[in-house]
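Please see the structure below; I have some questions.
A single protein chain has been omitted from the complex, and every remaining protein chain is retained in its original position.
Let's look at chain A:
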Amino acid sequence: MKTGKKLGAGLILAALVMSAAGCGDNETNTASPGSEPAKTPGTSSEKVKIVYSMWGSAAEGNTTQAVADRFNASQDKIEVEVQAIPWENYMTKLNTLATAGQLPDTGMLKEDGVIQWSSEGMLNDVSAMYEGSDSKPLDSLAYKYKGKTVAYAAANEILLLYYNKDMFDKAKVPYPPAALDQAWTWDQFVETAKKLTNDKNGKHPGEDGFDSQSIVQYGASVENLPWQLETWALSNGGGFYSEDGTEVKVGDDASVEAIQRVADLYLKDHVAPLSVGQTDDGIQRTIIAGTVAMATNGQWNVGTSLNTAKEEGLKYGVAVLPYMKDKVTISTGGANVVFSQTKHPKEAMEWLKWYNSEENNWDLISSGIWMPTLDKWYKDETLTRKWVENPNFPPYDEYKSAVVDYAQSSAAKPAAWFYTNYTTDFNTLLGSILGDVWTGKTTAKDAISKNLDALKAAHTGNQ
């Protein structure tokens, strides 16, 4: 027994020594890269080397590197190297690199990480990026921290109302409006949804003998993931946060009422299927499966699922969202940032500006997954036609009105992560609080007022 103890103690000691030695090694490792780039500048003939990180597979990395190679060949000052990191580990890897002082010069960043990284001093101000350019990104696509633009979105997305045309035709109900000035009020939306909701005897909600337990087709589905839910709080004159992002407003009557109205689509109006925010496949479950006639969700669905479904015969349309008091849609898009650890912010911005031009992301844009960020694509009709007139998209006039014009209208508001921190903490908590609201076990008012302090704490990062 004694030998055992000694042996054990010896092993632990050895291990500790070794691990301590390991730490020492690490420290010297982290010190070295900082000194390396010092060699790079000097002779003017040598190009400045920029590393750009992106999420994606090695193959996707190669595709982007091919684009970067065109940039490298087009000028003799900057050489860009692409570093692809799998999506699952992307933020973790960047975190590690940041700690080690080895961040790339520039790269993509998840939406909800931009303000956090900015508040920790990890990002450069990029306000100057589009100075003197003929076209700038839409105003709704600038990430702002303390009044400074710290990133532009790499793509644009807005929330829309999708609808299944066959289901409307069958019920002989007119399509939802594609033009913002004809947007439905919430009540019109609910009334239309009732006409499209059938139980197994063909009865609609509100009719005698309607059985809410045997609904075979629903009229509408409003996506209730917390970040999308903010649309309705804003539309009802409330919001999740004050405009500068400093205060929590989700407890305001207008915000609570808006959330309750969304829940009531299922609970009282009987026009919507139950959804408790457990999955993120709203459009597949509704419009494509043919179970729901209208559904709200992001523009990216045009390219991620609806284009394939369209080829297979689905007839769908796009429309602007209904509204409660104000007409609102939310725009968002992952960010391209310049890290503050870079020694070459100017060159990094030059690369980003070149790379962000739509021609370089044409596959994603022409398939309908991304929308362009630069305003010329929205304002110049030849460019808009170049973008939209292809078989992946709904008819030009409809998409132009319900998406292109909608995205550049005053209704398009940036998602909360463009201007405030800790949105993930806040949204996770809000999602968990609202779990029993969707099933009617509690009301939005009770659930939110009971947890308002926790929500406020989450918003300040002190949860």
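Operating definition for what follows: contacts are C-beta pairs under 8 Å (C-beta built on N, C-alpha and C of every residue); 3 or more make two chains touch, one makes a residue touch a chain; residues count from 1.
Rule of thumb we're sticking to: contacts and distances are computed from a predicted model.
One chain of the complex is hidden; its UniProt record names it "Diacetylchitobiose uptake system permease protein NgcF", one of "Carbamoyl phosphate synthase large chain", "Serine/threonine-protein kinase Stk1", "PepSY domain-containing protein" or "Diacetylchitobiose uptake system permease protein NgcF". Only one residue in the set A:N62, A:Q75 or A:T92 touches the chain that does not appear here, and it is A:T92.
Contacts to the hidden chain, counted on chain A, fall at residues 3-4, 7-8, 11-12, 15, 19, 91-92, 95-96, 98-99, 116-117, 120, 122, 213-215, 218, 273-279, 291, 424-425, 428-429, 431-436, 438-439, 441, 451, 454, 457-458, 462-463.
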